[in-house]
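First the structure, which I've put down as structure tokens, then a few questions once you've had a look.
A single protein chain has been removed from this complex, and every other one stays in its place.
Order of writing sets the labels: A, B and C. Residues in every chain begin at 1.
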């Protein structure tokens, strides 16, 4: 089986899907001639033409808004937002329009669209090229929010997102783009269902819930602790909306202890929802407080590496939290 | 002491503050000649002129953006967003600009500004005139979010917001505008500090946390249950960012049980943060799961009264939840 | 076409202006009927509101001419309509019925726009390509551009017509939409009903150009000023624009100079911001009056026909009202339906 990076997987999957389904189109800034600032659409314009792989004006609200229109008229648009930070000017179109179209029309109109949103930090992107925006969107009924962490899931979830009749925010962690490699079956159009978490590492003492880059930090922390006799279970959430409450609760019922790791700001981050769910639904199984480890409550991740490093929950901080829980 | 409605209190406080401080200006849609769609700025333009009480074009992003500029140049702008639902087109200006200005400039530039945002449902406002938007903003470091629930706090918190050197989102629940009356001391420029919750009703069995309209539903539920021997403590959060964690935890440590009531969508609502905080910090005091009662996860509150009623956590639903916890 | 406000004089000439536009007498009668029906429905809505039977009305009175004149240039069920909340007459022209509108007013389950979920005035009907609208101003404009872009990609000759007030042209979504449409040469027609006010805010506080149409200069396609109370003037501009769009020549911005002769909505007190006399003046120049005069001058509208129309309209309005009044409200447990596609 070929081994690919995440960014290569995104690109190849888009390529296959566009060849398979001619209603798919891509639009965004620099996605055409340049193939995207991360290369996710490299070569696609040459193959599928300027209308199906379209460089747009610099205007996120109309990128999403026009994609909504295209979806209403029978296409399956895949807008790319260059950096997650820049989806905020399109917030009204995403929240008031895409997410509410089906509901407000009593199920008669719908918006099948996949918004590709590169997010996350650790890449010296500073305040405006590092942000986590999942909490904003996973709070919005009518939107699906997926956060694949490895190449296999990236292909499988991207296909599911494309097959979905409703708007899906497809969040790709920038730092993992080239860092993470994995096997991706060729030829087989397999899918990974939206809304299913995956236990990436089984354990018995503490459950750790993460996604994106934090998944890898958590896995490494768990590895380090195994040597010290602490058995941490690590769950890759993969999808935040819908959230796989069953898998989460099952894990907590087994270990009795939960740590949620995310790089977004702590307060009001989506980890709060996971903690609240556990606190309500698994109370009787809990042997320790539900703990969260997250980015601090500062506007965003600074540029200077001294500050950027300090911002991110690293392996050591995660290991400390797990140990704390294990010893509780 | 005069008894006033909340809307009258907003209007009178704005009036007094503008007379006191000539750097204050108001801008927004229909705030001038018409005095605002809810009357919050009635008569102010006649007194303070068209430049200090300014009707703007219909464009929320520039209402907030220009207010930021005015704040940078020495004024204290108070933009009014006609309905909270319509702040979403200004999301980027609020989040990327107002909230990050101090941090990104290393403390050299700041944005003293009070955004008045009428929110909430139960007024037949349907999907786009009923929304709760506090979860979006209370998640954003650099913004303060206050949610006064009675006339006394409205005047006191509005003054604190005006005195604050940082951007404050001042959220007024529309349904309480004329519904809630209370005493407001005249003449005395008292303030209520931002970041302090208030125990509105003492109790011993269950702690209920709420704000806005839900505070009143919770108080009535508590009253009803008192007759049945259940003693509920009801805490008015008053401010979500900063959140008064001390008062919340103190209450839970006393009762051992917590219910959070909010009308926003359940998943990812700000109640999740409160639940997560309690689950982490008061674990040893908890005698029952932390429970949340909120609006369902549907895009927003529908117009038909059958659906609107079904959406809102009413007194009965709240009472049921409290009883459930008390009996746990 | 008129070029300034001063040119907006009541058409009194007896000359045949419709035949050169390709409009038959039948067309004119249909347009007229639709306007009268819209007005009567609209008036009934206010009555129902004053009677306490419905909570909210938002109205199109005074703007029927701009609406029917433009919408009539499109192909129902084939082209796309993106109306805004004053567009009763667009909705009717596109194929929605009096019952449809009354069902929405009463917030009944059978309302085809939203099943009673949205406030009245939020038109939508999938079968007729009337796209569901929301409340935030101007958000529908990018949708129309995207619909037109999809037609280009699919090689279909669909045109999208999108409606909005003059205040919507202050918003970013207007600019981003028109700019993108200009770059794409997309088959879309932008129709602005300039009724001079945004709730209380007069147009001179909304923009510093004299005409909304002037804004088209920044987008590289024509901006056309029409007398929005003259159905034929609007139709002429709309027909030209739709033909242009269908021929691949790109978008047009059409400004219809008109006036709303009722308060902004049933929650509005218009005495705060305008004089009765101004409203009365505009009522005299109303689009229905103007068309009636024209049709009479052309011998198309006899007294008998007028009576017949009035009677049919009344019947339709009564039927719609009764039907909607009796129809059931949405069941409470449908609250959680249609958030996502139902799982099969």
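The rule is simple: a residue touches a chain if its C-beta (ideal position, glycine included) is under 8 Å from a C-beta of that chain, and two chains touch if they have at least 3 such contacts.
Just so we're clear, the structure is a prediction, and the values are computed from it rather than from any experiment.
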Seminar exercise, completed: Shown chains in contact with the undisplayed one are A, B, C
Exercise. Any idea which of C:124, C:146, C:172 or C:286 touches the chain not displayed?
Worked result: C:172
Problem set entry | Contacting the left-out chain in the complete assembly, out of A:116, A:129 or A:323 | A:129
Exercise. Touching the left-out chain: which of B:96, B:247 or B:306?
Worked result: B:96
For this session: Pick out which of C:205, C:257 or C:338 touches the chain that's been left out of the picture.
Result: C:205
For this session: Would you write out the residues of subunit C that touch the absent chain, in ascending order?
Result: 170-176, 179-180, 182-183, 185, 204-210, 214-221
For this session: Using the touch rule from the top, list residues of subunit A that touch the missing partner.
Result: 29-30, 32-35, 37, 55-59, 61, 85-86, 88-89, 124-129, 296-299, 302-307, 309-311
Seminar exercise, completed: On subunit B, the omitted chain is touched by residues 25, 51-52, 56-57, 59, 61-62, 64-75, 77, 89, 92-93, 96-97, 100-110, 141-142, 144, 164-166
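Definition applied: only the chains that are shown with their structure count from here on.
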Exercise. Taking each chain's centre as the mean of its Cα atoms, which chain lies farthest from subunit B?
Worked result: C
Exercise. In angstrom, rounded to a whole number, how far apart do the mean CA points of subunit B and subunit C lie?
Worked result: 37
Exercise. What parts of subunit B, by residue number, touch at least two of the other chains?
Worked result: 61, 85, 88-89, 127-128, 297-299
Exercise. Taking each residue of subunit C in turn, which ones touch at least two of the other chains?
Worked result: 114-115, 117-118, 134, 136, 172-173, 339
